[in-house]
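What you see is the complex with one protein chain gone and the rest in place.
Every chain is named by a letter (A and B) in the order it is written, and numbering of its residues begins at 1.
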Amino acid sequence: MPATPEQPAAGDTHSASNPTGKPVGSTSGPQVGLFVSCLVDLYRPNVGFAAISLLERAGCKVSVPASQTCCGQPAYNTGDVSDTAAIARATIAAFEEFEYIVVPSGSCAGMLRKHYPELLQDDEQWADRAHSFSEKVFELTSFLQEVVKLDDINARFDARVTYHDSCSGLRELGIKQQPRNLLAKVDGVVLNEMESTDVCCGFGGTFCVKYPDISERMVSDKVALAEQTGADVLLGGDLGCLLNISGRLSRLDRPMRVYHVAEVLADMTDVPALAVAETGFVSQPEDGSEKT
Amino acid sequence: MNPREQVLRNIRGAINARKGRAGNSVESDAALADANPSGADYQLPAAVSEYLDNRGNPSKPSLGEHTDMTDRLLDQMQQVQITVTRLQTSREVPAAVQEYLQEQGIDGTLIVSPALNSMDWPADTLQGVPRAAAEEGTLLTSVTPCLCAVAETGSVVTLSGDATPNTLNFLPDNHVVVIHQDQIVNHMEDAWKLQRDSQQVPRALNFLTGPSRTADIEQTLELGAHGPRRMHVLLVAESRR
Partner (left out) sequence: MQVRSQEFKLRSSEALLDDSLRAALGNVVSSGFAAKRASAVALVPEWQRIRDEARVIKDHVLDNLDSYLLQYESQVQANGGQVHWAATPDDANKAIVNICRSVNAKIVTKGKSMVGEETGLNEALEDAGFDPVETDLGEYIIQLAEEPPSHIIAPAIHKTKEQVSDLFHQHHQQYGLQDKIDDRADLVAEARTVLRKKFLDADVGITGANFLIAETGQHVLVTNEGNGDLTSNLPKVQIVIVGIEKVLPTLEDAACMLRMLARSATGQHFSNYTSIMSGPRREGELDGPEQFHVVLVDNKRTGMLASSLHEMLRCIRCGACMNHCPVYGSVGGHSYGWVYPGPMGSVLTPAMQGLEKTRDLPHACTLNGRCAEVCPMSIPLPSLLREHRRETFERGLMDPGMRYGIRFWAAVAKRPRLYRAATSIAVKVLATMSRGSGRIRKLPLASAWTQGRDMPAPQGDTFMKLYRKSR
């Protein structure tokens, strides 16, 4: 089982996932709705708990509305505008009561912040709501760095790391320095930047399954550049890219490990890295002829 | 409908459709078909001219750390492989050309722009347009004046005319240009002003910014693609007469 932090029972507002045991911020802090994103929900709950831990450390009151699903980006980028609009309206309704909506993904945050207002701009009932909603949406690291200005990061991670800039976060929201500034406060981290860190890793949502050959070339190029840095760990802020990159590294049986930046910032790296076996796992002969 | 009418009608229809979608008033169908003036002496609609008259001045790039435009020009020219010799007076030009040819080990024939006829050239110097010589495969070096030189871009600008055939910019193997110090201007826009000062719209205003080059084979730069392989500037301190 994944090492999710010990969770006491509490009300809807979660306040005890702070692994350091230090007292957390006042209950009068900003009311934050956490949009956890579908990939974190499915693949990496640890990132969700890390986000909660960081937000609480910064004094926020964090809620996780139960009616959230996905931001709708797969449908939007496939051209299915009406389904996306329906998902957008449901997401807005679930989150608009909060002072802030925080997302541990630049891509989903970009969808909520930039594309929802575009999508609903001709919808008389929703255009204004989408607009005011969008202004409250932040990607996790930019929220920590720029809105609540979290300074007290009590984490240790002894590794040489390299940072992959996810495209949507970088270009739609200007996420570049924020995660780096926060990482600089983590003990033990050495950052080795890779060449072309702003070039896409080839994930692209449905792109990677529609055009697997091209996607594989792109992620291979990305992996090669990451490895050139001599880093032990690759970090990023978007689980889509991280699944893609770690999946490729795993296929090539490379030792580089992959974590979401929130896991490092929250000192929650005691779980196996992405695509890495659980402790005690003994490798068994696998069938098949998969290429490496 | 002929293609001209069809294209114009399509354009107006397209602009109209977008205006309509944006909630603005649109032209009637009749106006779309009707507003089809013949080409001659066309004047822009008043609203469009007014827009052009009232828009602000465009931004121009600052010219770096240089306060002296000559320095900036020479800097830019060096970056694009234009070599430069500085002279005091234009009387020194023919000798400077010979010296340049000797230094570079260039043989062949000199051809000068009619505008520079009055200078003291060697007897076998060609004048006019070097077409026949080029057809015979003669190795040519041209010498021409210019309209101005632009510090912003490091370009020599030539204006075509009776005494300045612009073929001399392109056909010879080597091109030597005479620039007077007072012909150096700051920005491209200064060249437009000079063009507007001439009587009619010229056939060709040529910005020459280095010897001909290509990177079409393996993205690697090679000089001397089709135009001159070398470009040399004689920068004359004395003012142009």
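Definition applied: a contact is a pair of C-beta atoms (placed from the backbone, for glycine too) under 8 Å apart; a residue touches a chain by one contact, two chains touch by 3 or more.
What you see is a predicted model; the values in this text were computed from it and never measured.
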Which of A:40, A:140, A:231 or A:264 contacts the chain that the document leaves out: A:40
Touching residues on subunit A - with respect to the absent chain: 1-2, 4, 7-12, 14, 17, 36, 38, 40-46, 48-49, 64, 66-70, 72, 74-81, 83-84, 86-87, 90, 167-168, 171-172, 195-196, 198-200, 202-221, 243-244, 246-248, 250-251, 271-272, 274-278, 280-281, 283-284, 286, 288, 290-291
Residue numbers in subunit B that touch the chain omitted from display: 2-4, 6-8, 10-15, 17-18, 35, 37, 39-45, 48, 51-52, 58-62, 64, 76, 79-80, 114, 128-129, 131, 134-135, 153-155, 160-162, 165-167, 169-171, 187-189, 192, 195, 200-220, 222, 224-228
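Going forward, only the chains that are shown with their structure count from here on.
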Whole-Å gap separating subunit A and subunit B, where each centre is the average of the chain's CA atoms: 53
